[in-house]
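Could you have a look at this structure, given as structure tokens, before my questions?
Note that this complex is displayed minus one protein chain, with the remaining chains in position.
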Amino acid sequence: MIVVLAFVIGGLYAAGLYMMLRRSITKLIIGLGLLSHAANLLLFTAGGLVRARPPLIPDNSETIQPPFADPVPQALVLTAIVISFGVTAFALALIHRANRVIGTDDMDQMKATDV
Amino acid sequence: MNPFLLNILLALAWEAMNGEFTFENFAVGFALGFVILFFAQRVTGETVYARRVWRVLGLLVFFVKELIIANVRVAYDVLTPGYQMRPGVLAVPLDAETDEEIMLLASLTSLTPGTLNLDVSADRRTLYIHAMYADDPAAVKRSIKEGFERRVLGVLR
Amino acid sequence: MTTGILSIFALAFLAPVICRFARGHTGWLLALLPATLTIYFATRIGLVAHGERITERLAWVPSLGVELTFYLDGLSLLFALLICGIGALVLIYAGAYLKGREQLGRFYLYLLLFMGAMLGLVLAGNLLLLFVFWELTSISSFLLIGFEHKKAEARRAALQALLITGGGGLALLAGLVLLGQISGGYDVPELLAGGDAVRASTLYLPALLLVLAGAFTKSAQFPFHFWLPGAMQAPTPVSAYLHSATMVKAGVYLLARLASVLGGTDEWFYIVTSVGAATMVAGGVLAFFQTDLKLILAYSTVSALGTLVMLEGLSTDHAARAMVVFLFAHALYKGALFMVAGAIDHETGTRDVTRLGGLRRVMPVTAVAAVIAGVSLAGFGPVFSFIGKELLNEAVLLAEGTARGVLVPFTILGSALFVAVACAAALRPFFGELKETPKGAHEAPAAMWLGPVILAALGLVVGLAPALVAGSLVAPAVASVLGRSEPVELALWHGFNAALLMSVIAAVAGALLFRFRERLRGGTAWSRNLFAFPARGYELSLTWLHRAAAMATRVLQSGYLRSYLTIIVLTTVGLVGYTLLTRAYTPLNFAAAREVRFYEVGVAALILLAALVAVRSRTRLGAVASLGVVGYCVALIFILFGAPDLALTQFLIETLTVILLVLVLHRLPPLALIARAPARARDLVVALLFGGTMTALVLVAWGVPFQQQASNFYAERSYTEAHGRNIVNVILVDFRGLDTLGEITVLSVAAIGVYALLKLRPPEAKRGAAVVNDLSARRRESSPDGELAEVVARAPEGEVS
Amino acid sequence: MNLSDGVFDVFVVNFLYLMLMAALLLAFVRLAVGPSMPDRVVALDLIANLVVATTALYAITTNQQVLLDVAIGIALITFLGTVAFAQYIERRARDD
Amino acid sequence: MKLLPVLPVLIPLLTAALALLQWRHRVAQRRLSVAGAIALFVAAVWLFAVVQREGVQVVQSGGWQAPFGISFVADTFSSLMVLFAATTNLCVVIYSLTSIDARREAFGYHLLLHVMLMGVCGAFLTGDIFNLYVWFELMLMASFVLLALGGERRQMEGAIKYVTINLVSSALFLAAVGLLYAATGTLNMADLALKAQHVNPAGMRTVIALLFFVAFGVKAALFPLYFWLPASYHTPPVVISAIFAGLLTKVGVYSLARVFTLIFRNDAGYMQPLLLWVAALTMIAGGLGAIVQRDLRRMLSFLIISHIGVAAMGLGIFTERAFAGMIFYLIEDIVVLTNLFLIAGGVRLLCGTYDLTQTGGIYRRHPSFGFLFLIPALSLSGIPPFSGFFAKLALIQAGLEAGRYAVVGVSLAVSLLTLYAMARVWMLAFWREQPATTPTNLAAPLATLAAPLTTPIPTISPRRARRALIPIAALSALTIALGLGAEFVFRQSLIAAGVLAEPRLYVEAVLGGER
Amino acid sequence: MSIILRTATRYLMPLLLLFSVFLLLRGHNKPGGGFIGGLVAAAAFSLYAVAYSVGEARALVRLRPQTLIGVGLLVALTSGVVPLFAGRSFLTGMWGGARLPVVGEIYLGTPVFFDIGVYLVVIGISLMDVFTLAEETAETADVPEPRAGGETG
Partner (left out) sequence: MIEVVAHWREWLVLGLLSAGALFLLLAAVGVFRLPDVYTRMQAATKAATLGAGCTLLAVAVYFDDFGVTVRALLVVAFIFLTAPVAAHMIGRAAYIIGVPFWHGTKLDEMAAREGDSRRAASDEGKR
């Protein structure tokens, strides 16, 4: 499955990046979303994949017998997911404000601070 | 619904969620429910009468029957080429008055295949539904009024 | 010694305060300190002449090799005396010259800083300490040259000086560090003792070149000579100081200091001598064509510096002797001449020699000083400078074979130009008929003639009785240069010899040059331009630098986010992909791929499909909904592989995100297909490269053996010690609670950001107006840079060429 | 009870998954094609329901009770999503 | 000590949480902010002193033995960085009291500042690679908000680029962490220092190192990853630019230094040419960018980049003395760049603009302000006796010792560019008279420094005005002190570099210490 | 506004809130925890905001989101600091002997309070995001949304 997921991850990275390379900030934000899915999945696969053995200690036991899914990447991904929620919300507010202030969603119109 | 009753219901729901019916669990659930209701005070603005259990059961049976019969009809239409349906939007006059009555009626009509509640008029006297088989609008309306509405009012009043 | 140097710095910072109280007497008051120091150093003459070396050490930054070490030997003593002595005179002179000017306090501050830095430089017994003072002289002279800061020319000259000497300084630093590394330390006495090892080192040549770059720029050697005349923008007392005793001689000092370490090799000889000789002639020629008194003196200084450097390059006993005497004499007469020039300017209102004449009648005292100094400049008469000239000629005549053949005519030409210049600058204004000048000329105040008179008199006295300094000052200095002591005897008259013949030829030629100066000035513009090209080069390179920088910056900092992203991603792909292929390639094991369940593949395929649809979607909602599907399917993956917490979180968050997306995107313009096909294809390639790299990474990482040490630990302790059965949650709130603490803070900040962005409104600006302003701002930005235009376009030809 | 015990033949189970996957695909096609916004919302809602069902099925076939809670969570939040979506569509129509 | 190393994280958090509860009380927030900044400073000094006296301090948060909990590690390097971050923060907080406008204060400016510091200190102190990611995100998020706070057009344009590029780098960072975990099964940096050496194939470790290099390189603003910086740093109020300039990129360099010396030290050979090339190009690109800027803050932004290149050179040389030079350089940069931005704010107030074609006249009216500028400007250009010289000297010595002549040459050329840029500022804003066309505040007393940025005509008491000059003067004094006391600083840097060069010390302190 | 939705919401909301507390407290042993619980609670309030209005939802919550966040952070921080007084390391779990008579076998301990802090913060931030964005984007709607007293100022 990891082989399949590897291609999914790559595909998500590619799709996310492609969207971010568009001129519209709307697409930019969608691209960011895809990118964070990719990163989360990648992180998730870091511990290896174990089917249907969540890291939960059974009620009648003090420990859990392997194999079980590695809880560490899960905790990390959970953190990353929640963070990316915060970030996405902020990014949304940002592009909303930007669109209101600048009057366009075209990234090419947003070069005044460089040049 | 009486807030106290609601509170007890919440306490029971709590026990159910935990899957352990004990007194202490009930007490905690009750306390939690109280806190939640305190924060959600506006939710419990009205009072509702107690229900009659057999009417509920009757409604349930009727509902399941309708559900299955009509599902087959839709399934047939969905799975065969071409359509036999004659859809239309119907205005069904309402006898139901309270929020709960209207909601329940609307939900039940929506859940039975063939009819889907679209809206309630601003004066709350008309229910607009989308019916897939509206060859005879009057019949559809009648079936709703005499099938569901009567039973719903019977349960809730 | 240490106290003396530090006290000058202390006085510098007190100067503005003193200036406020002492007013007109500030110059006299401040001169007390350098005068005292002059006396102090004079008392050391005896000791040093007996071959003693005085060293004082204080720790500063020993771990970097920077120590407050001061070292007094013959060479540094001579310089210290000149710096303090002339410094005192210049302070007195400045008090009168600048009377009533604004910012006088700052002027004294800079001047004293400069003096302190210069004194520190010559006394430094640690290479890095020397560099510290070296840079301080650059900075303080920058501040002094730009003293008339409202004048663009002054600023430009200051910048020029700073860049040239600063650049040289950086080279010097590298050179000194290399020297330090060769010799194992930065202590000057130790370095002086280990010259052989240095010259034998493979790093000798780079170190030499770097040190020379520093010295040549500082001492205005060709082709770096052009900044020095520019420094004329400084008030005259500064010019006097700069040119006579100090800053420009810092390079000469450095070469003399290091001559016994770096000198004596072929590289040293060819480079130093030829640069010096070229500078000598170039300076002379340029001086000859000037009519501004200060510029004439400035270029003649360049010429003199060239002479000194040439002598240093020769590395012979004679040359060392000639160098020390010439340097001493030059300090005396050039200081006097600059003060005279200042006095003339001050009294008459002009420095144009063609408009000056007959001043001896109205400024008799000044005239006496000027004539003595002028004679010294010409290298004639019973003055110290004549001895120097003779020694110079001797040294050149004693040079080896071909070198002699080149150097002798060069020296004669240089001397002839000196004569012509002396006539033009020192003698001509005082003789002949009194000419009309902007101000009615009369004698300068005592404070202004005191300096020139003392210096000129000293030149005369020492010239008549050279024994006064031969053993006490010159011999120890020569010993320092040579690295061994060598008896020195000086006499005014050496009898008729080849050296005298050279002087005579030079005198005659010089007189002729002076006679036909007008015609020559008119007819030989080419020779002027011949030596002007370095100045042009400086300006051109500055312009090119700006152009190149502007272009590079415009290309890199294009303003297009996607080009930034493309560059970043291609960097990643290039680095990671290349390394992956070359160093981490492992044949992939696809056998394991067979134990895949079809619904897993189904979910995976749906993710890709949904991503594709999100990319291709023409509607905002379609894209958002597809993104949602990606998220839901990712949640399904989590469910399939034992991560219920993750699945729940992912699903909850995906839904909330979709809601927020819908809320916001609806206010944005509809999606439009703007990019052209080639752009899309290019981006597609970039994106696919990136995706492919990440896929490869995951596949390779998967093959790396893995230990589940941590998860086993958590599995064992989660319930028994942390009282939780959900290991993921226990990790979040206990094992790795700190992550969570940080994370909720991130969330808090993000939410505040959302709130602030949407609720905090900028003061309502009219959008149209803002756009217009912005456009005009952009247009302005594309016009050439302001100050650069000032620097490049308005360079007055006469001044730099 | 276990996955491969008795009636829970792998073939049967896989057939159930197959149906759900097919349903997911069909729903997704509707989501991608639209054409109206409500169409997409309907499709997304259906997909969420399919995820709930898949989760429930997986819970049974792999014997994980805990997945029920996941399914509950999904069911609860889906409602919010759909309602908010619909609300937004309406409000937007009123704005324009 | 179970608390001290986490204090620099807890104090800002406590400050921010309390400020949140005082959301509507601006005055209370200001007081909290100052109190928090002082407390952080005291804690940082205390931490530094304890590390000095007792060596590396380690806290295993949650009481779990390393590598299973998250370790907080204060060695000399991290405690130095925390100390200077806290110092800068204190100055910036004081400056903000008189310079940040009421609108921004009402929307959480103070607490955002403290949260950012929390992230910065956390990043310096953590001994866990994923925890580092969290602190990075925290720091970034706070900086995103600070950058955008106010919602002006330029801010929006800058923020979009800043946010996007940094998020991409965060995604790469996350991927790198994931791959590292996949290859080693641990996240604790000390543990990684041991386990990463056994990764097979070793090339995989190199690849991960490169991912970290890109991720941190973006944060550090290395070539060619720096574009977000000049696009955004000049857009928010100057005091925000100032703290960004001082701290953010330094965290990137710090992290590069940590992971490359600890985890990827065996890839140094492979990475070194890359690092040196990148360092050289960063220096050049930054330096060239700086000299063509008209906007003072943009010029400073490019100088940040250029000087990050110098610090990266220290890392690339990869010797103990080079590390020490890099650390000294980072410290110096924090102080000087913050100060220069604060001074730029003063220029703007006096001349009414950041546009160097429109400025002038300050030297004549406010010479003392001019000298306050000269100190950091000269220090940045590496002119003795200020701290910048010694930092540069240390790097040059290390570079030449290691035979890295070319890159040292580039660094020297770039200091000339810096000197040129600073001299231009001096000439255009200070020496020359202001072009007649621009509206000017020059006639106003220096008190104008205290005015809120958006207010054109300042009306503020001299007492508050002096308060605004305090941080600038303090930072300038610090620059001098760091120069005169360079021995102390460099000794500390050497001690810090010792740990970088010999990771055993770090590893033993973390894994062998408190259980 | 839909009567049907409003009526349904009145009944669903308490259930959702209850479920969120359930998830929170049970999270230490089964899927759930502060994040998930907080998100569900936020979803409940968001539902109310959709059915009624953001203003009414704000009134229902009573506390400002900022306050929720602040309190949450303080709770989390405090639960981490408390062990310090017992000479333990920051964030060390300290478990009271008391067995919470609720969810089977939860012990009261500082990590539980930590999770409660997380719960509060997540509610606070989600509400802040949702409410603010909803208000902002609804701004030009012809039916102005009632604003809650304290928040918009």
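Letters A, B, C, D, E and F mark the chains in the order given here, with residues in each chain numbered from 1 onward.
The rule we apply is simple: a residue touches a chain if its C-beta (ideal position, glycine included) is under 8 Å from a C-beta of that chain, and two chains touch if they have at least 3 such contacts.
Since we're looking at a predicted model, the values are computed, not measured.
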Exercise. Using the definition of touch stated at the top, determine which of B:Ile8, B:Val56, B:Leu116 or B:Leu153 touches the missing chain.
Key: B:Leu116
Quiz item: Mind pulling the chain F residues that touch the left-out chain?
Solution: 2, 4-5, 8, 11-12, 15
Self-check item: For chain B, the residues touching the chain missing from this view
Solution: 13, 16-20, 67, 70-71, 74-75, 78-79, 83, 85-91, 103, 106-119, 121-122, 126, 128, 130, 132, 134, 137
Quiz item: Where does chain D touch the missing chain, residue by residue?
Solution: 1, 5-8, 12, 16, 19-20, 22-27, 29-30, 34-39, 41-43, 45-46, 49-50, 52-53, 56-57, 59-60, 65, 68-69, 71-72, 75-76, 79, 82-83, 85-87, 89-90, 92-94, 96
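We adopt the following convention: only the chains that are shown with their structure count from here on.
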Self-check item: Set of chains whose contacts include both chain F and chain E
Solution: A, C
Quiz item: Could you state the distance in Å from the CA-based centre of chain B to that of chain C?
Solution: 85
Quiz item: Roughly how far is chain D from chain E, going centre to centre by Cα mean, in whole Å?
Solution: 48
Practice problem: At least two other chains touched by the same residue of chain F: list those residues. | Solution: 19, 29-32, 35-36, 39-40, 43, 46, 66, 69, 73, 77, 80, 90-91, 93, 104, 122, 125, 129, 132-133, 136-137
Exercise. Check each residue of chain C and list the ones that touch at least two other chains.
Key: 557, 559, 561, 565, 569, 597, 640, 644-645, 648-649, 652-653, 655-656, 659-660, 663-664, 666-667, 694, 698, 701-702, 706, 708, 710, 714, 725-726, 732, 734, 736-741, 743, 745-755, 757-759, 762, 774, 781
Quiz item: Mind giving me all the chain pairs that touch?
Solution: A-C, A-D, A-E, A-F, B-F, C-D, C-E, C-F, D-F, E-F
Quiz item: Touching chain B in the complex: which residues of chain F?
Solution: 2-4, 6-8, 10-11, 13-15, 17-19, 21-22, 26, 56, 59-62, 101-104
Quiz item: So in the complex, which bits of chain E are touching chain C?
Solution: 6, 13, 16, 20, 61-62, 64, 67-70, 72, 103-104, 106-108, 111-112, 115, 118-119, 122, 126, 128, 130-131, 134-135, 137-138, 141-142, 144-145, 148-153, 160-161, 164-165, 168-169, 172, 175, 179, 182-187, 195, 199-204, 206-207, 210-211, 213-214, 218, 224-225, 227-228, 230-231, 270, 274, 285, 288-289, 291-292, 294, 302, 356-357, 363-364, 367, 378, 381, 383-385, 389-390, 393-394, 396-397, 400-401, 405, 408-409, 412-413, 415-416, 419-420, 423-424, 427-428, 430-433, 454, 486-487, 490-491, 494
Self-check item: Residues of chain D that touch chain A when the two form their complex
Solution: 58, 62, 64, 66
